[in-house]
Structures are given as C-alpha cells and as structure tokens.
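One chain of protein is taken out of this complex; the other chains stay put.
Note that the chains are named A, B, C and D in the order they appear, and that numbering of residues resets to 1 at the start of each chain.
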Amino acid sequence: MSVFTLEAGLALLGLVLLMIEAFQPDVSRRTLGLTAIAGAALALMLLPFCGTTLPAFMQPWHQLDTLALFYKGFALVTTLLVLWLTLECAPYLTRFTLEGKLAEMFSLPLIVCAGMMWMASARDLVTVFVTLELVTVSFYVLVAFARKSAFSLEAGVKYLILGALSTGVLVFGIAWIYGATGAMSFDGIAKALANPATSKATALFGAALLLCGLGFKVAAAPFHMWVPDVYQGAPTPVTVFLSVGSKAAGFVVLTRALDAFLVPGSIIASEVKALLLVTGSLTVLLGSLPAMFQTSVKRLLAYSSISHAGYLILALACRDSARFDLSSGGIVAFYLATYLPMTVLGFFGLGLMRVNGLGEDLKDFTGLAKRNPLLALLVTISFASLAGLPLTAGFLGKLFVFLGLADHGYWGALSCAVIAAAAGFYYYFKTILAMYTTEGTDVPALSFSVVTKTVAGVLALSILILGVYPKPLQKVLMPAPAAVAIK
Amino acid sequence: MPPLLFYLLALTTLGFGLLVVTGRNPVTCALSLAASFTGLAALFLSLDAYFIGIIQILVYAGAVMVLFLFIIMLLDIKAEEGKQRSLVPVVSGILVAVLLAAQVSAVVSSTGIASKNAQNTPLALSDAAGKLGKAALPTITKDLKEGTLPDAKLIGFTLFDRYGFHLQVVGLLLLVGTVGVVVLSKREKGGAP
Amino acid sequence: MNAGILLLLPFFSALLILLGHRQLKGAAVLISVGSSVVAFLASLAFLAAEDNEGTKMFLPFIDAGGFRVGIDIISDKQSQGMMFIVTFIGMLVHVFSVGYMKDDDARPRFFGALSLFMFSMTGIVLAGNLFMMFIFWELVGLSSYLLIGHWYDKVSAAEACKKAFLTNRIGDFGFMIGILILFGLNKGDVSFDNLQDAFVQGGALFDVQKANPGLITAAALCIFMGAVGKSAQFPLHVWLPDAMEGPTPVSALIHAATMVAAGVYMMVRMSFIVTASPLAAEIIAGIGCVTALMAALMATQQNDIKRVLAYSTLSQLGYMVMAVGAVAMAAQHGNHGAHAADPGHPAMFHLYTHAFFKAMLFLGSGAVIYACHHEQDIWKMGGLRKHMPVTFWTFTIGTAALMGVPLLSGFWSKEAILGAAFDSGCRILFVIGAATAALTAFYMTRLWLVAFFGKPRTDSAHHATEAPMVMILPLAILAIFSVISGYDILATPLQAMKPPHVEGHQTVFWASLIALLGGTGAALRLYRGKDTDPVSIKLFANKFYIDEIYAVIVRACQDRVVWIVTALERVFVDGIVARLPAAIAARIGAATRMLQGGHLQGYTFLLGGGVIAVVYLVVFVLPRLGH
Amino acid sequence: MSILEIIIALPLIAALAVWAGAPARPVSLGATFVNLALVLFATVQYAGKTGLAFTNSRPILENPAMSFAVGADGVSLILALLTTLVMLAAVWQIEDRPDIFHIASLLIGGGALGAFLTTDVFFIYAFHELALIPTFLMIALHGRAEPAQRKAVAWKTTIYLGAGSLVLLAGLAWAVLEFSGGAKLTFDLEALRNQARLTPLPVDKQAQIYFVLLVGFGTLVSLFPFHSWAAPAYATAPTPVAMLHSGVLKKFGLYGLLRIALPLLPQGAQVPWVQNALLLMLLGNILVMGLVTIHAHRLDDTLANSSVMHMGYIFLAFAAGTDIALKGAVLLMFAHGVSIALIFGLCGRMRNQLGTLEYSKLGGLAAHAPAFTVLFAFGVFASIGLPGLTNFAGELMIFAGSFAGFKGTLTHLHWTVILALWGVVMSAVYMLRAYRGIFHGGANTGLFMIDPALSQRVPFILLATTLLVTGCCPWLLLNLMKTAL
Partner (left out) sequence: MISLGHYLVVSGMLFALGLAGVIARRNILIVYMCLEMMLSAANLALAGFSRFHLVNGLPDYAAQSLVFFTITVAAAEVAVGLAIIVALFRSKQSVDAGVVTKLQG
C-alpha cells in the first residue's frame, strides 16, 4: 500500500464525515469524533507498513524520504491528539459554535492532516503552495470556528488578513525564485543556484521573499506578531494544531527550501544563513522577552511557541556540521518531536481547565496542585520541558541547538538563545509556581476522564523518556548517517 | 507589443489600483479593482498567456469582484465617513510601498534577466511542435506547426498531465472553502443574526 | 608511650566530660583530677627519659599530595621541662579547683574544659612542627574561651572570653602567615629540627637569609605575632586583664603559668629565626620591653587583686619576650656563643620560675577571694594576715619571689634576663628592665600591704577564714617550689631551664637590688596604714586608655567600613549584577509587548516592514559585507 | 548494575512513593538511611583503590555520544557521603510538615547524588538542574517570609541559578566541542579528559573556556559578584532545603570545576588574567562578604552570608591549583557541607521555637538549652576553622597548598592568601558575636528555648560527630584521594 493512499483515505474520511454531518444530523458528535480518531489512528498504525516506493507519475512532485515519513507520522499523532482534545473540550466549545455543532472540527483536521502529510513530501513549489493553502484555508475556518466567541472571531480575522498577506509575499517570492532559477522544483532550484551564472540579486530577492512567506507560517520574527493573538483567540484544540502541526509543516517546507538554497556551492548560501541567524536570534528574543509579563497562560504558551520557533530556525542555520551529524534538518525534526508532547500536554492542561470552568489566566492556575495533583504534575512536566530543564525532552533539543551554534561559532546567536532560555525559566516557572501556591484559594476539585489521563500520562512519560533515552528517536531520524558515525 | 499599449495597460492597472487604495467608498474600490484586474488581464494577454488572462477576467474581475460587491451591498457597508483617516497608517503605508517599489526596481535594474524583451525571445513554435510531437498530442502539434499558440490546450495539457494531483487538492480546498463559508456565515436557526 | 599518655589522656577525659557531663555529674571531677595526676606522673617519666629521642610522629593528621602534618612528639630537654611545669601546675590547679569550685553547679563542664586545656597545652609543648603547634595553639584559644566564659551568663565574662579568643585570632593571623612563609621557603617542611638545620650554612633558608633578609624578618615577625597574641604582648595585651573574669584557678593555670607562657615557649623554640634576623630581634625586644614597662605602670593603679596580678603577669611576660629578643641580639653581636635555642634560655628560666610563683599568687588570691565571698577589691580587704595565715605566708613568698628578692627563684631568673638585656648591647633595654623591676616591687608591695595588713575594711574581710585543705595544699607546694626552683635541686632534672651563666654581672646584680629596695621602700612609705589609695594616676588606672582607643578604632574603622561595604555591596553588586539586567529585561520585554498592540494595521505594517527589512538586509546589505 | 545506580535511584523512587501516598517519614528516613549505608559500604570498598570504581555505562545517544555512566572516585565518594549524611539529617529533622518537605529533600539529595556519581557531562549537569526545581518551589511555597517576599527570593535564586546554569551549559558545550576527538561529539568525561591529555588546547583558548566555566559554576557556588542570591535564599529557605542546598547542592559547582574544568583545562586555570580575576572575585567573597556578614542583624543572615564567604576559601584552592590545595578544597567542601547543614538545621529549630532570629531579641539561651548550645558551638567553631573540626584541616591544606610553590617573592596569590587569613579573623568576629549574643549573657529578653528531645537531637549529633571524627582524623577522607587531582 502506498502512503499516498493513506493520505487520500484520510481526506476522503474527512469528506465522508462532512457528508454525514450534512445529511444525517442526528449522528452524535461523539460518534463522529471517535470515527475521525479511529481513522487517524488506523492511518498511524498503517504508516510503518507503507512502502516507500512511489509510482513514476508522482515522483516529480512527491518524495518519501525519512524526513517526509517522520513528518507524516508527526502530523498523524498531532491530529489524533487534537481530535481527542476537541472531543474532551466539546462541552465548552459547543457554546460558541454554530448551533452547537462540532462536526467540522472533526472532519477538517483530517483534511488538514492529509494536507500536511502531502506538504511533507512536497518536491516543488507548486505542491508546496497548493498544500500549504489547503492547510491555511482550513485553518482560517478552524480558528474562527467558535464564531460566537469574540476572541475566536477576532483571531480569525487577524489570521485571515495576515495569512493572506503572507500568501501574497510567498507567491511573489516563488515568482522571483522561479524567475531567477527557471525552476519550480527544489532540485532544479538547487541546481540553478549552484551555477555561478545565475543572477544573484534576483535569486536573493526571491529567496528573501520566500523565506518571509514561510517565516510567517513558522512564526519567525518579524512575522510572528499574529501568533499570540491568534493562539489566544482560537479554540484550544485549534491552537494546538496551529502551534504543533502547522508549525511543523512550515518547518518541513522550510527545511526543503533551505536544502535547495544552501546546496553546496550555492551563490546565496552565506546570505541565507546570515538571515536565518538574524531571524532566529530575533525570534527567540521576541518570543521570550514579552512572555515574561504575560498573565494569560495561553498567550504565554503562544510566545513560548514563537521562542521555540526561533530555536528551530537557529537549528536550521547550523548546517553541515562536520562532527555533529544530527544534521540541521535532523535537529529540527528531533526538536519538533520533543516539542510535540510538551506543547500538546501544556494545552491539554489548559483545555481541561476550560472544560472545568476555569479560565486560562495565571490566577486560574493557582492551587491546581490541590485541585488535581496529577494534572499539576503533568503540566509541571510539560512546562519544565518547555523551559528546557534537563532530563526532559525539551532540554536535549535546546542542547543540540546550542551545540550546533557553538560548533559553527555563531556566538551572537548563541548568546541570544541563552538569554531567551534564561527568560524562559522565568515565565514557565511562574506558572509552575502558581500551580503549587495555595494561599487565598478555595479549591474545588478538578477531574478528567481516564482516557485523557492516560493520553496525558503517555505524553508526560514520553517527555521524560525522550529526555533520558533519546537514542531510539535519533535512530528513527538519522538511520544511515548514525550508522556510519558509529563505525 | 507596442510600448504605448503596454504603458496604457500598465497605467490602467496601476491607476485603478491606486483608486482602490484611496477610494473612500467600498463600492468605488470594488469597481476600481475590477477595472484594474481587467487591465492586468490585458497585460497577461500581452505576455501570450491567453488562458490566464481570460481566467483573470472570469474569476477575478467577474466572480470574485461580484462577490465583493455583493457582500458590500448585503452588509450595507458605508463609506468611511465620519471617521478621520489617521495619518500614521497612511504615511507608513506609503513609506512601505515606496520602499518596496524602489527595492523591486533596484533588483530589476541590477539583473540581466530583466533586459530580455519580447522581440529578443520570440516563441519558437515550430521547435516546440517537434518536441511535443513525441507526446502524441496531435491537435497541439498541429496548431504549433501552423504558427498559432494553442495556449489553453497547452496549459490544460500541463495541468492534467503534471498537476493532476494539485488540481485535486485545489478541489478539496474549494470544498473546504465552501464548508467554511457555511460554518462561518450561516445564520443560526431562530437565533439573532 | 609516655608522651602518648600525656597527649591522649586529657583528650579523652575532656571529650568524655564535655560530651557527657550531665550524665557524669560528680564523676567528671574525679576523671579530670585523676587524669591530671596521671599526666603529671607520666611527665615525670617523660622527664626521666634520658635518651633524647628527637621528633617522632605519633599520630597521622594530614598526609596528602606530599603534604604531611603529623601529631608529632618532640622529646628534648625543653619539652620535657616544660611538660613538667605544665602538668605539675595543672595538677595543682585541678586539686585547688576541687575546693574552689565545689559550689558551682556547672563544675563538670569546668573540669572538662580544664582537661581540654591540659590536652591543648600538652600538644603545644610536644609539638614537633609548626603546623601541629598551630593546631594546639588554636585549641588553647578554645579552651581558654570556654574557661574564661565559664560563667557565661555574666555579661562581662561572656565579653571577656570573646575578646580573648578574637585577640588571639589576630595573633594567629600573623602566626599562620609566618608558618606559611617558612613552609614555602623550606620546601614544605616546618618541623623545628629541619627548620633549624635549614638556617645553618648550606640550608635552604640560609640562602634566603643571605639573598632576601627582609623575608626572614617578615617571617620572624609574623611568627612573633602569634606569640604577641598568646603571650599578651603590647598591642594585643588587652584580653588578659579582662580574662580575669574566669574563675580564679583558671587565671592561675592559663593566665599565669601555661597558656601565656606558650608564646614564650614557642619563641624560644623558634629563636633561631630571631637570631637570623637582627631587625626582628630588636623589634621583639622592644615590644617585650614596652609591654613590661607599660603593664607594670598599669599595675600600680589597679585595685582588683586579680587585675594587679594580671598586669604583673603581662609585665613578666614582657620580660620574657624581651629576653628572647635580647638573647638573639646578643648572639648576633657574638657576645655568647651559645645557640639561642639551646637549653638554658633566660626566657625559659623566667617562665619556669614565674610559673610557680605566679600560679601560687593567683591561687593565693583565689583563696582570698574565696574567703572574702568573691570580693576582689583590695581596698575592701585588709587584715587578712591574721585570718588566713597560711595564705598570707605563701602569698608573701610568692610576692617576694616576684619582686626578685635575692635567694628566691624570681631573683635568679630576673637577673638572668637583665643580664641578657645588658649583653644585648642595647642599654635602654637594661634600663627599662631595671625600672620595671622597681615598679614590680612597688606594686606587689602595695598589693601585699593593702590586702593583708591594716584593719579589715569590710564585713567580708572581717569574717574571712582560712581556705580548706584542698586549696591550701597546692599553695604550700607551690610556695616551696617558688623558693627552690632557682636552685640546682630542681633545676638539675630540668636542665633545660637554668642558664649556665646565671651568676653574671655585678652591675646587673646591684641594679636589680637597688630596684627592689627602691620599689619596696616607696610602696611601704606610701601605703603603710592607708585605707584609701593616696596616689591617683588616671592614665595608669585606665590602662593608658588603650581599650578605649581600640573601641574607637573598632567603631570607626571596622563598623563604619562594614556599613559602607555592605551598602556598596547592596547598591553595586546586587544592583549591577542582579537588578540592572532584570530592569533591562523588563524594559525590553515591555517594549516588545508594545509591538503586540493588537491593531491589525500595526501588524500588517510590521509584516510589510519586516519584508522590506529582510529584503534590504539580504539583497542590499549582506552581499556587500562579503558574505 | 552498579551500586551507584541504586544509590542514585533510591531517593528518587522514595520521592515518587511519597508523592503517590506512601507514609512520608518512614519511607524517606528508610531510604536515606539505606543510602547512607550503601555509600559507606561503597566507600569502604573503595578504600585503597585509585581511579574510577563501580563504573557502568548505558548509552542513551550515539552522536553526540551520551550515556548514563556512573562511576566514583574518592572525590565523588566523599561528596556522596556528605550528601547522604546531610540528607539523613535533613529528613530526620522534619517534623509535622507536609509531605512535600520529604519529597523535596529526597529530590534535592537524589539530584545531588546523581550529579556527583555520574561521569557523563550531560547527566552531571542534568541532575544538578533537577535538584533546583524543588529548591525553587520550596522557597517560594514554604519559605519563612511573607508570600510576596519569599516569592521574590525564590525568583532571585532561580534566575541567578538558571542564568548561571545556562552560562555553564554554554561553557560545557564549548568544552565538549573542543575536546571531542574525532568525528563525533562525546559527553563522556573520561573520553574528554583523555583527549585533553593527548592534545591540549592552546593556552589562550583554555583560559577563555575556563573563565566561562568559572563564571557558570561560580554563580552556582555564589562566587562574588554573582552571589546576591545566596544570602536571601538561605535565610528564607525552609530548613531541610537550606541544609541540603547550602550543604550539598552548592558544592556541585566546585565539584564541577574540579572534575570538569581543571582536568580539561589545566593550563587555562593558571593563565594570569584568569587567576587574577579569580583572586579578585574570591577576595570579594572573603573580605566583602566577611564585612557584610559582620553587619548582619539576624542569625540566618549571618549564617547565609558566612556560607557565601567561606566559598572564597575553596575558590582559593582553585586559584592556587596545587594538589594539596585541591585536596584541601575537597575536604573543606565536605566540612563546610556538614557544618553549615548542622548550623542551618539548628537555626531552623530555633526559629520554630522562638519565632525570631533577631539578635536584639535573643540572649542567654544557653541556660535552658545546654545540649542545643553545645551542638551549635560545634557549628560555630567548625565554621571559624577551629582545629579538631574538619574545616580547619581543609583550610590549612588550602593555605599550605597556596604557599607550596613560594619562592621568596610574594605573588598575587600569596597576598590573597594573607588577606584570606584575615578573613578567618573576621569569621571569628561575626560567629562569636552571634554566639555570644544568642547564647551567652543573661536571659533578659523573655525568650527562652529548651533542648529538643533526644530523638530530635540525633541528626545534629550525627553531623557534629562527623565533624569531630573527620576533624581529628582528616586522613580518613584524604586517604580516599590517593591520586593527584
């Protein structure tokens, strides 16, 4: 079976669910949700058994390397978690949706997931554009989905305008890249860029615009300003999807694009690298510093997400390390793999609190440890990992980035990263502290379902296990080079 | 293409574009946009991209702009009267635009690609006919041999030959758009707007 | 073996008593006194050990990375003799204390501390190297702290013990520097034997002495600083009078016979380094001289019986230290061939005789205080001669010995010191020494007259009765020793103590005799039959205002510096290292938050501006930078 | 399975058990007691050996090569011994407090043990950080001050330590990059040390890396001027946390300098500008903080500042860099840990009974609490370096080690030693002032305290006995360090 079938099947399942919703309104949302989850889970289970060969007609625009497969799995896991969180948050969410319905919240993620999986395999800019837009337009709908909430609607408007603006920049960039290199495929672009005869200024202009467009998707500074507003306003499951799924997809495209731009002998390599360093440094700082004063935890997580994007961008800048063979694409993948459980877990906590009638402010976290010690512990693990505390997954990702930066001698960027990490300690621990504070709160207990407990527990465990035993993940991400390095 | 015509079309496009940006009444803006897009479509035609030009008129100047007008009418959006235009956004908008235009011009003037002109790069239709012949596309090859550019056929061929998958994705995208419109703008039964 | 008992017995006895005194109760006294008796017997055996064993390591302490500090035992004439004095007087003080402290509830603690003191003092005497000496040096400080502060609920006692410890610490500061300099110069070896060898031709320190004499002087003076602290020399003498807040036996033991003698003992051990440095020798002699004179002057105006004795102790210690310097100066001038560290150093001799009579005087004063219900003012005593005959007679012998009445021990040793001062080539030393002797005679006669003669001036003096046997016996024994210790009967087994050339110069003999007569005569004339002090010299009574000056210095320097430094630390270190970055981060954070104003137009502007900035950077700046 | 793995895991498992609801006191006491026994057993086993023992390695990542590698030599064992001792005492003295006190103590102790007994730079670093979270939470939640104030203190501490850790991380990353021989990075300390031996870096570079590590580790050890966190933190922290952090966790920075920085960058430490900078900083610790300590008006302030001050002596050993001094530093680390834990433990008890630690309100406590006074005296005299208690031996070795190469000219180092010796005088001043003010004199303040019950004296007796035994026989510990450091 081909992976493509899987993706198509997912999209199809999404359509089927839409149809069911349209024509069989009495099917309960739980059934719909569980069907979607079952479909995604099935796809995830089948993924390892799919062959990696492609039919000839797909090869010009599709590829199935390790990175692509990893991201496909990543997208599926994210979607699964988002769907479960949607189901869990349903009682709260339905208050704000059209007629209390939620069906599209189950079907659209499946389509988005398919889109992200395709994006991971994209081999040319047309595919990138089309799949990216599929995902983005779906997100316009998802962000504004809780339309009766002023926040959700506002987030939707902002995301729409800024997203469309970035799309314009992206297309303009694609045009110029195409103009400079005469190619739409990454291979062709790489080939042209390696040719000294290619016009440098044109290529740089195109690359700059393209990176701006992609930078918007991954929340790179200075194109990050939408993130806090949109993340805060969007329904929590959508926020998770945006911050994990959409961002990961953005990064996979960015990785592919940079693979082309930074091909050996590329005429624009040094400028692009410098841009990455500058952007990355700016991003970590602009993510971390304003976060220190947030009182809304959801918004804080949004800033944290910006900051993490900054580390990822810095990781992308550390290409071709002679000795550190988790090559930057690999570091990014590793980082994202560690980023997934911690971010999702953090938002899980937020979502569960919402369902239990609490807000998303710091003061709502006060005394969480008394309300539900388990949830407090899980959120603690998540935040500790986000802060980059050792023995959690978050630390390793950061460590690799630091190592990469130091290995290349990017000291300026390294110091920015270190400052940002230091600021990070502050705002994550602020929340952790609030959870264990008990003064001045009456503490009604807080409960959540066994399955959610299990899911959250698994996420927390994976944070801890990845933090102390990352070898398997590394093997998945870097099978061949690692084998060489070990000798 | 005669330079005069090009400048005329460019002026149409940009002039009406300027009107979109400056017009106080949304209806004016929408109509100006349609006009601007028409000029743009003509520019597409001047680039031998007939199909795109037609699509531009059909989809943009036709459907999309009608949709805009429709919404403006539906929502009864008035001109921005009463509200003073604040200076800061306007100035910064102009500043950004001027800078960007300057940058584009600088890049264009600095590169050799831009100096290609239509006369220097004529379409070698007969060559293409020879190459495409192998693909067993008799009508296209025939048109090319006859010296006419079967633009719609060629783009259709490309779309369905190479970008079939992408078409499907765009189809899905349109469906999502539809669903989105329903979800986001449907009136709630019995409820307030 | 003997030495082992000497060292360990008091250690374990101290440990046992201090940690378990509440369980042991009365048994503690028994253990302590018993151990002191056994220690005395062991010291006799140690004395008898004819074969001069040299230095041996007894217990390991530190042995790492080529750095060795052992608990050594040096077994030579000096340590043997000193050991005898320490254990003998220690034993007597123990016995005396049984009586003196019998009403004190905290008696076990007291005896524990006494044992600890014995342990520390034994350690100093037996120390074979400077580090070991320093260790016990400090422990002596601790035990004196505990003993002086025995009545810790008395504010004056609590302050006094603190003062004693801190003043000693200042001395130890210099001592340690001196040790470290020698340690470094002599390639890590600071055993006395090897240090002394290093100063002879070809030794490591000999070369340094030639090349860099200032360093040796510095080392000598630093080492001497330790002695200044412990032996209460000017300017660190201030703790000793205050230390009289401790129970009187303590004063006898540590502030007369042993602890303060440790400084002199150490200086005699280290006299080779003093000899090696003329400047150091002069300074040491000078300090000793100043101390002797100043203390004697202060003593003339004290009214507290113990304080008079305390200042006399200071004065006598000044003599001894002066002797150390003077002998070294004499050796430098070649006046005497004898090596300064050889047995028979005048300072040691005076230390030895002084130990007996001063211990006796203190114990005697203890008996008086005890009899007068803890009254210490001599002007509130009087007529004790009749009530306490034994105490009176023993006290008289002690006083005579201290004044240097011929044929008593003090006469011999004082003459030896004056002789050394005479030989040193520095006349001033000799003159001041003689003047001090006159003053000694003066104030001791004053004390003796006022306390024991005339009519009882208060009720407590009136009802005074002779002390019990357990207190009198030590007095008597000490009195005997005060007489005979100058003669060969005792000095022969203690070869180390008596200088071979003790009968010396005519000048010295006459000078000391005139001083004695002059001092005594003046005192007799002034104080005979007086009920109040006819002389009042504020300067002397107030100890030259040295304590007050120190208080000012401490307030002005230390406390103010502390205040300023603390303020600076708060403002600058905390401010620059902690608050400034925090403030900057806050500012930047607030500024960056402004970017997130929530206005769509602002965001689009930022986005557009960002694009322009990126394009500008990438297309127009970076290529020119040579990227 | 190495015995060290059990030693590291035991407190963490016990903490988890307590969190899950197991009876707190028996479990934590049992675990710490068994742990102490295990460490003692390992120490006895190690006696006479040299080099790393009880090694075991479990790779967790191939490139960069990281592994959960345990191993101990004399230095680690001494510190493990310190950790388990202080842990036992700290856990023991917890009375009637929430379970989180036990959990936090176990976590801090477990983290410290992990840091001392692993031989992979990654885990050395990681375990230390692990121990910082409970420290932070405990100060913020159960600190002995008003909520706002204790939170501020907790923040200050955390930000300092966090920033220090990050600088440290940067330094470590640099070192790993420079010293990983061959094509792949390694975090294995032995491998890094071998590489450093085989191909030492240029001296300039060594100096730079050393300085970064010095600042990083130094912040964790409250090296002047990065010390402002320490005093408020210790004054505010709940008793067991103050004991464990000041006694044990703080030693991590020194341990790191000794185990990582010095072996990798032996010449870097001796470069004049690095050495002079360190000397200046440690003089700040000793003299400035000594004066600040004298200024203190409360016992906890005095103790906390004195703890900062004493770190200066240990840094002096690093500035001197001789074998004697470094061994002395290890000894002093042990000694300071035990003595400060003892004294903080007693201080906490005092505050519980009296409700205040202001000198102006205290006096004459010795009268009704003689045993307490004696135990306190152990702490006081240990910290002023009295012979017979371990601190003295350590300080002596450091001073002697600093003078070991004295050639007749007084260098900066020697002048620093002399000034540091003056610090010994200052520490006697403030400690005796405190002791005199609290215990001596008349009990005229109306406040008095009574001796704790015997069972509650045990932890302090344990610590005091340790001080006495290792103080009289420092060779017991020194014999564990046969090889040159």
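Methods note: a residue touches a chain if its C-beta (ideal position, glycine included) is under 8 Å from a C-beta of that chain, and two chains touch if they have at least 3 such contacts.
Model, not experiment: these values are computed from the prediction.
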Not-displayed chain touches, in the whole complex, chains A, B, C
Pick from A:G182, A:G357 or A:P472: which residue touches the chain that isn't shown? A:G182
Touch assignment to the omitted chain, from A:G156, A:P222, A:G329 or A:G367, lands on A:G156
Residues of subunit A in contact with the chain not shown: 125-126, 129-130, 133, 137, 140-141, 144, 147-148, 150-151, 153-158, 160-161, 164-165, 167-169, 171-172, 174-176, 178-179, 182, 184, 228-230, 232-233, 290, 293-294, 299
So that we can see where the missing chain sits, which residues of subunit B does it touch? 1, 3, 6, 10, 13-14, 17-18, 20-21, 23, 26, 29-30, 33, 36-37, 40, 43-44, 47-49, 51-52, 55-56, 59-60, 63-64, 67-68, 71-72, 74-75, 77, 80, 83, 85, 89-90, 92-94, 96-98, 100-101, 103-105, 108-109, 113-119, 121, 123-128, 131-132, 149, 154-155, 157-159, 162-163, 166, 170, 173-174, 176-178, 180-181, 183-185, 193
List the subunit C residues touching the unshown chain? 593, 596-601, 604-605, 608
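Rule of thumb we're sticking to: only the chains that are shown with their structure count from here on.
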Rounded Å distance between subunit A and subunit D, as computed from the means of their C-alpha atoms: 42
Euclidean distance of C-alpha centroids - subunit B vs subunit C, Å: 102
Residues in subunit B with touches to at least two other chains are numbered 103, 107
For subunit C, which residues are shared contacts with two or more other chains? 608-609, 611, 615, 619
Residue numbers on subunit D that touch subunit A, as the complex places them: 19, 59-64, 68, 122, 125-127, 129-130, 133, 136-137, 140-141, 147, 151, 154-155, 158-159, 162-163, 166-167, 169-170, 173-174, 176-177, 180, 182-185
Subunit C contacts subunit B in the complex at 601, 605, 608-609, 611-612, 615-616, 619-620
Counting only contacts in the complex, subunit D reaches subunit C at residues 156, 159-160, 224-229, 284, 288-289, 291-292, 294-295, 322-324, 326-327, 364, 366-367, 370-371, 374, 381, 386-388, 392-393, 396-397, 399-408, 414, 417-418, 421-422, 424-425, 428-429, 432-433, 436, 439-443, 473-475, 478, 481, 484-485
